[in-house]
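For this depiction, one protein chain was excluded, whereas all remaining protein chains were kept in their positions.
Letters A, B and C name the chains as they come in the text, with residue numbers starting at 1 for each one.
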Amino acid sequence: MSQRPVADDTARDAWLVALNPTAKVASVLVLGLASIVFPSPILGALIVVALFALAAAMGYFRPFAKLMIGFGIPVTLMLLLIQGCYSPQNVTVIADLGFARLGLEGTLYALSTVVTLLTFLGGFYLMNRTTYTGELVADLTERGLPPKAGYLVLASLNVVPQMKRRMATIQEAQVARGLDMGGDIISRVRATVPLLGPVVMSSLADAEERSMMLETHGFHLNERAHTSYVVVRHATADKPLVIASAVVLVLSVAARIASVAGVLPL
Amino acid sequence: MKIEIKDLVHEYLPGMRALDGVNLTLDGTAPVAIIGQNGAGKTTLVKHFDGILRPTSGQVLLDGHDINERSCAQWSAHVGYVFQNPDNQLFLESVRHELEFGPRQLGVSEAAIAKRVERVAKLVGLSRKLDVNPADLTPAEKKFCAIGSVLTMKPEVVIFDEPTCGQDLAGNARLERIIRALRKSGRLCITISHDVKFVCKCFERVVVMCHGRVLVEGSVEEVFSQPELLKQSYVIPAPVTRVASAAGMNKVVFDVDSLIEGVKAERSS
Amino acid sequence: MDSIIKVDDFSFRYRDAKRCAVRHLDFEVPEGGFLCVVGPNGSGKSTLCNALVGLVPHHFNGKGRGSVRVLGQKVADQTIAQISCNVGFVFQNPFNQLSYTAGTVAEELAYGLGNHGVPRDEMVRRIEQIAGPLHLEGLLDRNPLELSGGQIQRVALGSTLIMNPRVLVLDECTTQLDPLGSEEIFDIVKKLNEDGMTVVMVDHDMERVARCADHVLALSRGNQVAFGTPEEVFGDPALEEHGVDIPDYVRISRTLEDEGLASGPVTLTEGACAERVGKALGR
Partner (left out) sequence: MSEKASFAQKLKDQFSTKSLVLIPIAVGINLIGGTLCSMLKLPLFLDTIGTLVVACLSGPWVAALTGLLTNVFLAIVANPVNFPYAIVSVLVGLTAGYMARAGFFNKKSGIVAVWLAVTLVNAVSASLITSFVFGGATGINGTSVVTAAFVVALQDVLLSVFSSAILENLLDKGISVLIAYTIWRKIPRRLVSQYAMAGIADGEAPVGPGRDELDDKLEDDDLDFDDEDEDLDLGFDDEDL
């Protein structure tokens, strides 16, 4: 998600890219929450279908489907087994598998959990594909996030690829000194220290210089609000999107209350 | 040890040739320097000498054995490689442990290890710092610690990647001494360096690389008497060499003493 | 000319250190000057650089004596952020000079400005201003972490120059670069100096030092062993005894003189040195 999306107005996903990053995050969170609150898996399932449609429209259908199915199928099977067969809430038996009986309540619970997970997974995937993290952090900073928190998020994200490269070099350096990375499990566990040790040591040394860099660049200044070079996008669709999500959430809460009160037969 | 390289090609990504047909034979004990711009393929080339990288095509033979016959860890007993950044290598709690690490991986006896550590520590100038944590050493000392940790493995070939980076006058003098000691004990030293002054002073053979190929190869005199060719690979001759040629001296010189000798000789003739 | 940097009997010892990193440093640099600091490793060059930008004593703990003044103000009385508006600092490792918050070079350049609350229009203007001289125009949209060391070092230079400092401190900033990359950085610095920037540079390439410095400060084990013009400093035969390297041009002219082949003051450039050799050859 650190990749900066190229601002290409003709791209199929230009519409999604142009949305305000915070609006996107908020919508995903609110819709996910709605799917949790709603007293049946139907809402979540609808949202997942909608996300599939959106992904297809944006031109990401293949990777999106691969991700959702790759995660969705095993987790569904696992939860159907665990909850569907062994949930203490099971009263209504819907099938007999021989070694265990599948209960309706547990099955519904398992399905609710799965669709909620898929809502978050899919929502965040689409958000990541179309949002530049720097823009999201700039937006959140403008909205009151402390600049130091923004630093932590961005630096954590950016440091990983560099560390991976470094680890590859360290691996070469240690193998050149005769470190055997094969062998039995104990020798492989032992090999973690020569590989990770230099990463930690040199990172500690780097931390010194990096904090010097931050200090000479005014990291500690907080008399004035920090500004950013990144342009935060705002679109006319931002508000309707967030409002629509909020409405879905409110309706879900209402549905949940109604269901608890016994008005709605779900 | 004899290193033969035949039509060596290496591609990090298909179609992107970092090495584009290198043919080279390194033999004997005369120290070899490999020079050239960044991206010319120097590091890629030497990483084939101990099997860190494998040829995409072509052959690398060490004493007649194909490099692919053994793993990098197995070659490490024969070919030592000192990386440019010692921080990527050092991880133990003392210099002594660092120096012992390599031979211990090779299964050398404790008595022999102790002997090696003592000798190598003296050579790299860390005898008095054997119990110091490498992280507490100065960057220059860390570099010598990394060099020492490879030398204790008693490799037949030693490869240095930019050893002079971050060294001062005293450090360079020590490096020179290490290179001499390696030669004296019959080992081949191969060094990648940008430091032309250092190369002229300590090395006999020079390989100039450019765009993944060997541009020139030969004795220091042969290589540095072809300034036009060197220009292609952005190698600038040492200050003394430049001064001598600007002053119109006939002889190619590399240090102040030989320049003075040359001046005397040309005056008397 | 006014002294832009004034170091007055300055000594400093780091908290856990047994000995002083620098002792009794005492020198001045005029506005627009080019000071090169030379000396073996561990002679206190980096400590001096850190003191000029206020990292000593604000970031590194320890005990100090004497004063370091930049633009007439004591460094110890200002914050690092205040000093950094006047003094730009570039050090050795390019990768540690990235903020790690920027996805593009342009953002990286603007990072310091953002912390000072400079509006975006001004950022854009200043980036345009410095991208040219630093040859960064084509790189502005690239990810800084994917650049080469030399390119990152130019970005690091840019991210300090964007604050419009009047003094630039360079602590071995070309050591990890290849000759072409370091020459590029160096040419930029030379140009900045010609345009009036005061430069303090630590460098191991003595020929380069002789070529461009107008002042040289030689340190050895924390002591100031020589300060003056390159002719004065390198002309002193005692310098090498302190472990300080000297340019080969100086060595050549001195040996020629000692051998009675050609006399004259020490030569500092390739041209002057070649001329001297020519003279010795009788041409």
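We adopt the following convention: a contact is a pair of C-beta atoms (placed from the backbone, for glycine too) under 8 Å apart; a residue touches a chain by one contact, two chains touch by 3 or more.
Every value quoted in this text rests on a predicted model; they were computed, and no experiment measured them.
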| item | value |
| --- | --- |
| Visible contact partners (per top-of-document touch definition) of the missing chain | A, B, C |
| Contact partner of the left-out chain, one of A:Ala65, A:Leu81, A:Leu104 or A:Leu145 | A:Leu81 |
| Option from B:Ala170, B:Leu229 or B:Ala246 whose C-beta touches the chain left out | B:Ala170 |
| Chain B residues that touch the omitted chain in the full complex | 91-93, 108-109, 112, 115-116, 119-120, 122-123, 125-128, 133, 135-136, 138, 140-141, 151, 154, 170, 174, 177, 180-182, 184-187 |
| Interface with the unshown chain - residue positions in chain A | 1, 32, 71, 74-75, 78-79, 81-83, 85-88, 99-100, 109-110, 113, 117, 120-121, 124, 128, 148, 151-153, 155-160, 163-164, 167, 171, 181, 185, 188-189, 191-193, 195-197, 199-201, 203-208, 210-211, 214-215, 219-220 |
| Interface with the unshown chain - residue positions in chain C | 11-13, 15-16, 18-20, 23, 41-42, 57-58, 61-65, 76, 100, 221 |
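Please note the rule applied: only the chains that are shown with their structure count from here on.
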| item | value |
| --- | --- |
| Pairwise touch network: line, ring, star, complete, or other | complete |
| Greatest separation from chain C - chain, by CA centre | A |
| Rounded Å distance, chain A centre to chain C centre (Cα mean) | 46 |
| Centre distance in Å when chain A and chain B are each reduced to the mean of their C-alpha atoms | 48 |
| Euclidean distance of C-alpha centroids - chain B vs chain C, Å | 29 |
| Sites on chain A at which at least two other chains make contact | none |
| Overlap residues in chain B, where contacts from two or more other chains coincide | none |
| Residues of chain B defined as touching chain C within the complex | 37-38, 138-140, 165-171, 194, 197, 234, 236, 238-240, 242-244, 246-249, 256-257, 259-260, 263-264, 266-267 |
| Partner chain B, residues of chain A touching it in the complex | 166, 169-170, 172-181, 193-194, 197-198, 201-202, 204-205 |
| Residue ranges of chain C in contact with chain A within the complex | 50, 53, 55, 58-59, 79-81, 83-84, 89, 91, 93, 95-104, 106-107, 109-120, 123-124, 127, 141, 143, 145, 159-160 |
